[in-house]
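Only one protein chain is missing; all other protein chains are in place.
To keep things simple, chains are lettered A, B and C as they appear, and every chain counts its residues starting from 1.
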Amino acid sequence: MMIIKIGGGDSVNLQGIIADLSGVSEPFVIVHGANALRDRLAESLNMPKKTVTSVSGYSSVLSDQEALDVMMMAYSGLRNKRIVELCHQHGINAVGLSGLDGKVIQGQRNKGIRVKQNGKVKILRDFSGKPKTVNSRLLELLLNNGYTPILTVPIIDENNRAINSENDDIVALLQSALQAEIVIQLIEAPGFLENPRDPSTLISKIRKEELARREEQVEGRMKRKILALRKLFDRGAAKVIIADGRVEHPVRDALNEKGTVIL
Amino acid sequence: MMIIKIGGGDSVNLQGIIADLSGVSEPFVIVHGANALRDRLAESLNMPKKTVTSVSGYSSVLSDQEALDVMMMAYSGLRNKRIVELCHQHGINAVGLSGLDGKVIQGQRNKGIRVKQNGKVKILRDFSGKPKTVNSRLLELLLNNGYTPILTVPIIDENNRAINSENDDIVALLQSALQAEIVIQLIEAPGFLENPRDPSTLISKIRKEELARREEQVEGRMKRKILALRKLFDRGAAKVIIADGRVEHPVRDALNEKGTVIL
Amino acid sequence: MNQNVTCPVCDAVFEVAENVELNELLTCPDCGSELEVVNLKPLEVAEAPQEEEDWGE
Partner (left out) sequence: MNQNVTCPVCDAVFEVAENVELNELLTCPDCGSELEVVNLKPLEVAEAPQEEEDWGE
């Protein structure tokens, strides 16, 4: 079993990814983003993305109801169904689901973060949270009947409300629920780069034991990414490949270990 | 088995409909529209709806790729997932699917219509068509495992491309595939009105044999609606109720035959 | 200058106006079949799909 995470950037080669996957015999589940599409849609609907910075300095996207509407249009709507369409054109019997559908991904809503507003410290709650459980029965029901699940946000919280969540956390949860040996993450870069601005500094191999050390060296988004990677291995992933989603054969190259291999 | 068709108007009381359905013991499938939401979205993305009139006078919405993108955002994205969310909040284990997902609704793409453009008669093809077959196995797989399918456009054509299609035709196809005895259509009117502008002219009962005669008396959209109704009965529907989706208890009232009952 | 095209139904060769457009509907002067311009360079025609009441949404 493999999990294929398709990044939400505009330069990701969806056509090439799905064409490669049609040649794969191993069963797989796709998790995809659509952040570039969501940002453009929010812009043209003049609902620009709101970010908040907590008193302890972490900045995060504010997922209010309006942001969730845009997310449902971009992630669970346009991007999900265009991937499903592409899959069927390549003989992959895809079924697109958000985390809400059949409660396939349930989570816990964030308790709220402490933010400063006009000089006062306040608790700010939005509609975001952490994924906690997977409806593996539904996924297996589909997989065993020849369907390929194509998953995306939003997920569903403890009060059955749609909430936003990090795709990396969803991938980690799915990896352990489905005991996937391989996780391929297709991004808009050749893989992990020592120096993000210099593609030639690609790190081709990282031993999973090194992840803890590397996590200390980085900040912000990259720190979160490495933490999510560590979780993947804590839960039994054998191999994670971070590869370039923009090339002609993203999945084939990834399976040939072109990119950053972590094991 | 019941089919509940929820109209895509803004004044439809989704909350009331789903609350009523949570008290229903009979299994059911929901088919929903989102045309008002789609029109507003298209407007704010300045992709206004394009309509074309064929040389024989029929006008139809032009479903080009841009229109399908907007449809995936409005129908399969926002409206579908907000209905799924509402269902779970009322204990209904909903799974939202477009016709693309698992090819649950397959259709035949329209061959093209004859239109006049700068003085010439031309064939105009778009991405629309008629639904032909239902993946009943997938629907039964979900229903038998306690899930309630929430269906909407687009559907999938013979070349695995997303196409637009009439919800009424989809309801007719589903009715026969699932042998549903009852079809409830929730619209933004008390039911069929002799005079569309006068709610007091509600027709409370129509015998299905009268449908052919009534079809001759009307034009355009209403003609199509009555033709779709006739198809429903040709394929074994026992009772069709057209009721007001805006009231406090749309489904309860419909089941109490408040609206237009056709049998 | 006008171009010639062969009718796929009866093989008659006939002249087509220079400003013919893609997807334009033509009628073969010999057999009367309805033909659709499916390519411009090179000019190609094919039998037009039958009349269909496209009652879109």
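In this text, contacts are C-beta pairs under 8 Å (C-beta built on N, C-alpha and C of every residue); 3 or more make two chains touch, one makes a residue touch a chain.
What you see is a predicted model, and the numbers here were worked out from it, not measured in a lab.
Of the chains on view, those touched by the hidden chain across the whole complex are A.
The missing chain, though absent from the display, is touched by one residue of A:V61, A:L141, A:L202 or A:M222; that residue is A:V61. When the omitted chain is restored, the residue from A:I4, A:I18, A:L41 or A:I113 that touches it is A:I113.
Among A:N80, A:N164 or A:T260, only A:N164 touches the chain that is left out of the view. Residues 35, 54, 56, 58, 60-63, 110-114, 117, 120-126, 128, 164, 166, 224 are the ones on chain A that touch the missing chain.
To be clear about the criterion, only the chains that are shown with their structure count from here on.
Relative to the whole-protein C-alpha centroid, the nearest chain centroid is that of B. Once the centre of each chain is set as its mean CA position, chain A and chain B turn out to be 33 Å apart.
Here the CA centre of chain B is 37 Å from the CA centre of chain C.
Looking at chain C, no residue sits in touch with two or more other chains.
Chain B has no residue in contact with two or more other chains.
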